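Only a single protein chain was left out; the remaining protein chains are all shown in position.
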């Protein structure tokens, strides 16, 4: 249901196309540590939704458990939220998505929530191409339980409690590419200029859009040698391209030199514009993304930006061939075959 | 404990170096369907253990649930076996491995057991480089529950019950490479010549050795168009190289033309000899394996053989720095700090 | 030699090898008897394996309508040499043994006290069919033909079944009928027929149907309006969702677009299956999952979330032999406690106990209503016997006037009128609060769903008082549930006897027969069949009105008895357990014997109150 009410307008506050101020996209006051990367991502989400003129109640926000998973309380208070159990948000999102194909699903998770306990569900949500944006607020540690290593912690990292992580770090972006994800991006909580258009593009993608966002934990994992620290990321950040997201029906104003830029048109007519492209990289070619990522890894770079998008992506509803009308609005008459048919069925068992 | 008993020898039966006949490596009679690929893999395991002169009681065989996971009953009846719950064998193997670093751990699983319910544990066993051979008997379906699609089923595959799988297939080999596995191979139940040396090499590898073995389910997924059928695999099989495994202290007899062959020496002195190498592929270079695999996928080939090995692999015990002596043999005097130390500890709480 | 004689009252057992296509021939046999108007119950006893192991199909024919299992075989149809020793031994003295006489029977299988009927099946199919698969399949049809002579099955009925079955593959009708005739004629030529045990047409099945419980559950889910089914394959629940898939593919395709008014998710495991259900119902769809023991264990964390966050969820638990992987192809009722109290913390779940396929249908639809009404998980407690075997059942019924009870869900209009929405405000005092579906209203009604403690406005809180208020309200809701769940069935207008018996689910068949058996011995009891948990006042009264009550169930630990004691504050000595947990459906004589023994030990002494004498 689209249900835009005329709203009282403070003349001085800027408004988006549907008349909402940015404040309409905010949530409760954060209880995270001052400086936590997660709060910047929340701000990025608020900004993206504001700019896209999303009606907050047409979006559902879901999360697991962790500091990161708390953030949905801190944005979009007019959206329904679901704070699931640890690591199991993807299945909840899958069910929610199937029930109503018309909402936007925004999942927020942590590296513990997704790469440890949630690994199975994460992999299979990708495989099903569930229509959702999936943001991992990746800090390389378990913030909420006080700083243990997560599965994305660097090999050799020391935790605050002194233990050393002997295991290799799982790269969620590489993993998603291997699994056939149809939209894969990485960003940094400290880089709003890149993050906001990425979130906007992800929200327009028909299918599973992974955003692995490095989000330093100032309390437990912000030592400069940590690849998830502000210092390290700032020093090693490398982008595939800068990104602009032009929503459906907006005029494309900037144009770039050919060869150095590309634009990808999405199903709904919106356009992702990429410029200053990394060499030998084509945003719609999975193999080139894999290769580009391998290169960056060798160099110790943190490769960010949009890495891969499949413009032909078919989301879960297409794959499952569900009707256009949301399943949760179907009524008795749509669902119930009636007594007469039942009698036929009975007969088949006689 | 090594405990080789002189055994009664039937003069006519061939014996291996420790005096065991092949029959000593067999198990109960299989109850799988006639023609099931899994039975051939069991035979391969028997052959490999016989050839390697493994003492059966120095090997522990573990599995999950499924037709594939039943096979440990059908080989090595003098080995302890553990048929865990569905998808959770990797954690059992991790614990077992930590308890006694001296046994060989052979895990057997199915594609359902590993790629669906077991995905999380599979990923993390790789990450921990648990010292074990991990064989996935991969048939693209759930045999034991009557043929449903598994997560390795081909996109578009039809199951016997008529449902079509709309989701992409998970490639366990690609996944393992992405996750940093230290030994990755693929084979085919119908290719014993390749399978047996691969199993032998895997057993000598200090760390997690994945063997993804395509193993047709004759009852539910052997239609010629299935990439897990006998017909398809035979027609599309492509090997990285042929493989010979030369155990520690055996003389290397064959030598191959340089450029077309390579040999990898393992920590224990045994050697893997590879010949007729695929071009641009180096068995010890992960990136070359990834690239080689991508190429094969594009061509619809089933790439088999040893794909990648890290000769510097450090298994879980090295990473965890456990003592040489198996933990399960440590006694009170090794483990218990005694009353005096406890009194000191008490004092620290006063 | 003695010879068993009976009309419409005997047990036939088929000993087959699995994977050989015997199931459909065996089904034809049972269906023919059903179509002759004679009550029949077939049971599959199958291994946890796909091909090559012994499997049995046991058919009880009972004119009196006793639908439980009965020990002892009157006629054994032996197709599997692997299990022959066991099969010969299981025939009652004076009974019959039909075997493949292509090869001479080994003397070790010869008993003096049973009758042998040799049918050279292998020879016959070798001679008449050329393809190996055909030979295998028609061998099964041949023995059905032979049985038609031996037991007086109306041949026309068998023909009609074949015609129905191959409506779309007409070519197969003639060869099948021919195979039947081969068997028939062989017997007619070589043996005296019919046997002492035989059939006679009756009119005792009325409008009943012969259907398995899982299919009935699936249809219940369809009629109950479930649009999302999420599951992970596991015996014996798998066929619930496969049947759902089969029927929705016929009944729920949008004719114009060809698109689906449903979604079926084969999840990666049971945790995910339950997550999908919770996500879907939270978002306003009706959804369900089906699983068995190990799946219930894996779902416990999510069940606790649904209880505490108050999200509807329907779970069909087709129970099998536990613990752990247990006996995956055997039946039990062993998940009562683990389902009722699934999850840590103070949690409790609604359970429904169907005892016939008709109830599987009805209760699955009801479960969807109850879950919405009570905003909590509802678990339908079926079992392998009910779910996977065909049962004679009243027909499935649906009243076209029936509306779904979606419970307390606020519409945009209602929200518009509301001053302030509080998701966990107990407005009506029944412990059930109003919920909203995401997307309903732009500024009103949004709230945060969580598994943590919260206040009436769904805000996270660590305040102890708010927590207690919420927990006490949940306890109030539990009281409300007692009034909403299906009532127990009483088998008498008023209680008249000192002793009573309680049973539920598949135990019902045998319990009712046992009542008759006991009555014949002069032992009379009142009886009650439980239909749901929490227990209503009627249940308490029934127990209170009897000196002792036998609780009949199929598990070792007397779990239903525990639940009754726990929840109704019943004195344990009042409840006497009658248990059977060997994985086979409980037979009437087990019940009869255990109860009679208690009766005869001069008025029940204290020491019998937990008489856990296992059957067989």
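For reference, chains read A, B and C in written order, and residue numbers begin at 1 within each chain.
Operating definition for what follows: a residue touches a chain if its C-beta (ideal position, glycine included) is under 8 Å from a C-beta of that chain, and two chains touch if they have at least 3 such contacts.
Owing to the predicted nature of the structure, the values given are computational and were not obtained by experimental measurement.
Colleague: Quick one: say which of B:22, B:80 or B:275 touches the chain that got left out.
Modeller: B:80
Colleague: Going by the contact rule already stated, which one of C:15, C:276 or C:298 would touch the omitted chain in the full complex?
Modeller: Checking each option in C:15, C:276 or C:298, the one touching the absent chain turns out to be C:298.
Colleague: Tell me which residue among B:56, B:174 or B:207 touches the hidden chain in the full complex.
Modeller: B:56
Colleague: Among C:328, C:357 or C:486, which residue is in contact with the omitted chain in the full complex?
Modeller: C:328
Colleague: May I ask you to list the residues on subunit A that touch the chain which is not drawn?
Modeller: Its contact residues with the unshown chain are 31-34, 65, 67, 85-87, 116-117, 119, 142-146, 148-149, 151, 161, 163, 219.
Colleague: Please identify, in ascending order, the residues of subunit C that touch the omitted chain?
Modeller: That gives, for subunit C, the contact residues 47-48, 293-294, 296-298, 300-301, 304-305, 307-309, 321-330, 332, 334-335, 337-339, 341-348, 450-453, 462, 464-465, 467-468, 471-472, 475, 555-557, 559, 562, 565-566, 569-573, 581-584, 609-610, 614, 616.
Colleague: Under the stated touch rule, tell me which residues of subunit B contact the chain that is not displayed.
Modeller: 1, 3-5, 55-58, 60, 62, 72-73, 77-85, 88, 90-100, 102-103, 120-121, 123-124, 128, 320-324, 327-330, 332, 334-339, 341-343, 345-346, 349-350
Keep this in mind: only the chains that are shown with their structure count from here on.
Colleague: Measuring centre to centre with CA averages, how many angstrom lie between subunit A and subunit C?
Modeller: Distance between chain centres, rounded to whole Å: 43 Å.
Colleague: Taking each chain's centre as its mean C-alpha position, how far apart are subunit A and subunit B in Å?
Modeller: Their C-alpha centroids are separated by 35 Å.
Colleague: Residues of subunit B touching 2+ other chains?
Modeller: Within subunit B, residues 116-117, 119, 151 contact more than one other chain.
Colleague: Subunit C: which residues touch two or more other chains?
Modeller: Subunit C, residues with two or more chain partners: 268-269.
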